[in-house]
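This is the structure I want to talk about, given as structure tokens.
Heads up, one of the protein chains got dropped from this complex, but the rest are sitting where they should.
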Amino acid sequence: MGKGKWVFGGTAEGGSALWKPLILVAVLAAVLVGCGGGGGSREDEPIKIGVILPYSGVYAQLGEDITDGMKLYFEQQGNEIAGRPVELITEDTEANPQVGVQAARRLIEQEGIAVLTGAVATPVAYGVIDITQRDNIPFVVSNATGNDVTRQGAENVFRVSVSSYQVSSPMGEYLVEQGTKRIVVSAADYAAGHEMAAGFMEGFTRAGGEVVDEVYAPLGTNDYSSFLTRIRQADPQGVWTFYAGSDAVRFVQQYSKFGVEAPLYGTGYLADQDTLPAQKEAAIGIRTSLHYSSDLDNPENREFKSSFREAYDRQPSVYAVQGWDAAWLIGEAIKATDGDTEDKDALIQAMEDVEFQSPRGPMTLDENHNPVQNIYIREVRRLDDGTIGNVVVDTIEDVRDPGE
Amino acid sequence: MTVETRPEQKPPPVPRRAPSRLVWLAAVGMLLALVVFPVFASTYFIGAFTEIMILAIFALSLGFLMGYPRLVSLGHAAFFGGGAYAAGILAVRLEVTNLFVTLAVGLIFAALLSLVIGGLSLRSTGIYFLMITLALAQMVYVVAQQWNSVTGGTDGLAGVPYPELFGVLEFDRVGFYYLVLALAAGSYLLLRSVTRSPFGQVLRGIGINEQRMRAVGYDTRVYKLVAFVLAGAMAGGAGALWAHHTGLVAPVDVHWTLSATALIMVIVGGAGTLAGPMLGAALVWFLDTGLSSYTEHSTMIMGAVFVFFVFFARGGIVGIARSVWGRVHGRIGA
Partner (left out) sequence: MISAEAIISQLLNGLAYSLMLFLLAAGLSLIFGMMDVINLSHGSFFMIGGFIGIGMVDALGNFWLALFVTVLIVALLGLVAELSLLRPMYERGHLDQILLTFGLALIIEDAAEWIWGTTIQSLPEPESFSGSVEVLGVVIPAYRLVVIVVGLLLAGAMWYVLERTRLGSIIRAGVSNREMTSALGFNIPAIFAGVFVFGVALAAFAGFMAAPILGVYPGLDFEVLILALIIVVIGGLGSLTGVFWVSLLIGITQTFGQAYFPAASALIIYVVMAAVLLLRPEGLFKRKYA
């Protein structure tokens, strides 16, 4: 029966089918060799720091930026802390929480890391926190903004980025002060979008503003025409939004095209380094709130920008700063414990006591290990060198997350 | 010309096997190895193999559908994830961690879901069946993503603990491993006896030529639906185990990409067999995890491996093993 070919993939009459199983064995061997190994390091010299970030998929650039920020710090320390060499072990989460959980598990159990850091997407952070608690591994969240990440109050969890509430609510009060009292809120329809919108609206209404309409677009919407038409019809004084990544690019590009004249506001994720190159002139005039801006004029930022540019040939983003601060937190804490990473409680205590010198300006940690920091109001302008970038126009100091 | 795959072009039923005592020996050997494994393996690998076995059950259930009634579904993850969500909601929202309950609820919920989806989809065949299973499963995904209060929305449900049994037995990493091993072996044996039963023979007949079976007098829709629900329930059970194992249920667990992964596992392992998909699950897991530690291009490599299999080794691992066996014993594999 010639149809056996379908099932067995080879003919009896013709050439040798032996190469197929050989290839299979070779592939299996390569993979097993690759994924075996590791583990078994208990009292070894190097300080192993596990990094779970997206290195593929739509958030890959963020993962790169955070990692580069971390590497910059450790390189400046000569790649060793308290006499012990530092080893960064990275794992790709693909922004998929199940992959992130698996990666964290491998790092903790197989590689025996002392500290875990990372998580760009909030679901990844939530999934991983549980695992880190079983072994009391300190987990430094370097991006995820979900409020509950720190509001949960887990002892071993630290955040060096910002919480959703923290980055969105100050702009509410700011806008009212500026005279914008009637606003439409629009956000991507998922957990982060709702958290951000809720944060903004609380700040805005508390200051006396009126939210005229709330328009939520499904995540990944490519045609905002119907939403923009609705926004235009509400005729607000301003439109505050939360969109990030490709959603932000498309929303901004389509915004003025559909005749919406009101000024556009949002969190920094709406118009920042990762989106401006695609948005181009459409972004000019947008005001956003973020805990960093590359034009900040303080000595740490000047220093950071020049060393980052020298090392990586590009301008650092907020993500790079978060990576830097994560590394700082870990590095300075381990210096304080004289290189001891076995006593987790002592390490956590040391982390709580670390003093930051962040490029973002003043920064301390609150009781939930969330940063207390400035939030900057920035405006997108065409800069002197012809490029399009953000310029700080106002600063709101000492912003905290309410903690519950 | 009909829309569905022409009967004479479908792969025939698996004709020849190696002598059953040798296959038995290999199977028993593998089982023994898996039983002894935790004694000298690291915690991480025990967890890794637990995960592989859960995915193997998932792939097995799809492989059963594809191999016997020849139903190619691109929505199987809906049942897996559905079972995971059911168990997760019980554990996280209602604080029920009794394995008996979570597993049962996972199975039952997935069975109901597959009854509905199957009832709607099985009116179509071929590419239409594929597409409607995809569409209905994607609807489950949208619900999982948006129903914040119940499913946790895009954040998912975190904090699903290891299960216990009636408050008497607590599962730890090793205990859970053995539980999953037992369930995986049990699932295989269950499906094996199903395929050997008269019911299974009818299914096989439907897969080869449904019209002929109908002409003989069988109500093929009912048989297909029962098989679909059986497979869906089994996937849901695997999903419940998955929730306990990873501690997290997220919308990715019902996304079509997971259904596609299951499809790849079945093909790479050997469509038309029961053991094949389970082996395929292991291979795909190793490729995915092993590769992604070394390269960002694991997707490309997986795609290439898959294309390789489709082109040159359509019978999957089992097919390769059989052709090697055939050559070694001078027998012709066709």
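Residue numbering begins at 1 within each chain, and the chains themselves are lettered A and B in the order written.
Following the convention adopted for this analysis, a residue touches a chain if its C-beta (ideal position, glycine included) is under 8 Å from a C-beta of that chain, and two chains touch if they have at least 3 such contacts.
Keep in mind that this is a model prediction, so the values were computed, not measured.
> Over the full complex, note down every shown chain the hidden chain is touching.
Hidden chain contacts in the full assembly come out as A, B.
> Taking the entire complex into account, which one of B:Ser42, B:Asn98, B:Gln146 or B:Asn209 touches the absent chain?
Spelled out, the listed residue whose C-beta touches the missing chain is B:Gln146.
> Can you say which of A:Gly245, A:Pro263 or A:Gly339 touches the chain missing from this structure?
Among A:Gly245, A:Pro263 or A:Gly339, only A:Gly245 touches the chain that is not shown.
> From the listed residues A:Glu91, A:Glu195 or A:Asp274, report the one that touches the chain absent from this view.
Per the contact definition at the top, the residue touching the missing chain is A:Asp274.
> Using the document's definition of touch, tell me which of A:Glu75, A:Asp223 or A:Asp353 contacts the absent chain.
A:Asp223
> Tell me which residue among B:Leu169, B:Val222, B:Ala304 or B:Val328 touches the hidden chain in the full complex.
Spelled out, the listed residue whose C-beta touches the missing chain is B:Ala304.
> Residue by residue, what part of subunit A touches the chain that was omitted?
56-61, 189, 215-218, 220-223, 225-227, 229-230, 232-233, 245-246, 249-250, 253-254, 256-259, 274-275, 277-280
> Tell me where the left-out chain touches subunit B, residue by residue.
Output for subunit B: 1, 3-6, 9-10, 72, 120, 123-128, 130-132, 134-136, 138-139, 142, 145-146, 256, 260, 263, 267, 297, 299-300, 302-304, 306-307, 310-311, 314.
Basically, only the chains that are shown with their structure count from here on.
> Please work out the Cα centroid separation of subunit A and subunit B, and write it as a whole number of Å.
Centre separation, subunit A to subunit B: 34 Å.
> Can you list the subunit B residues touching subunit A in their complex?
By the definition above, subunit B touches subunit A via 11-12, 14-15, 42-44, 47, 51, 145-146, 148, 152-156, 158-159, 246-248, 250, 252-253, 272, 283, 286-287, 289-294, 296-299, 305, 308, 312-315, 317, 319-324, 326-327, 332-334.
> Could you pull out which subunit A residues touch subunit B in their complex?
Listed in rising order, the residues are 1-12, 16-18, 20-21, 23-24, 27-28, 31-32, 34-35, 39-40, 55-56, 60, 91-92, 94, 96-99, 101-102, 105-106, 109-110, 122-123, 126-127, 129-131, 146, 189-192, 194, 219.
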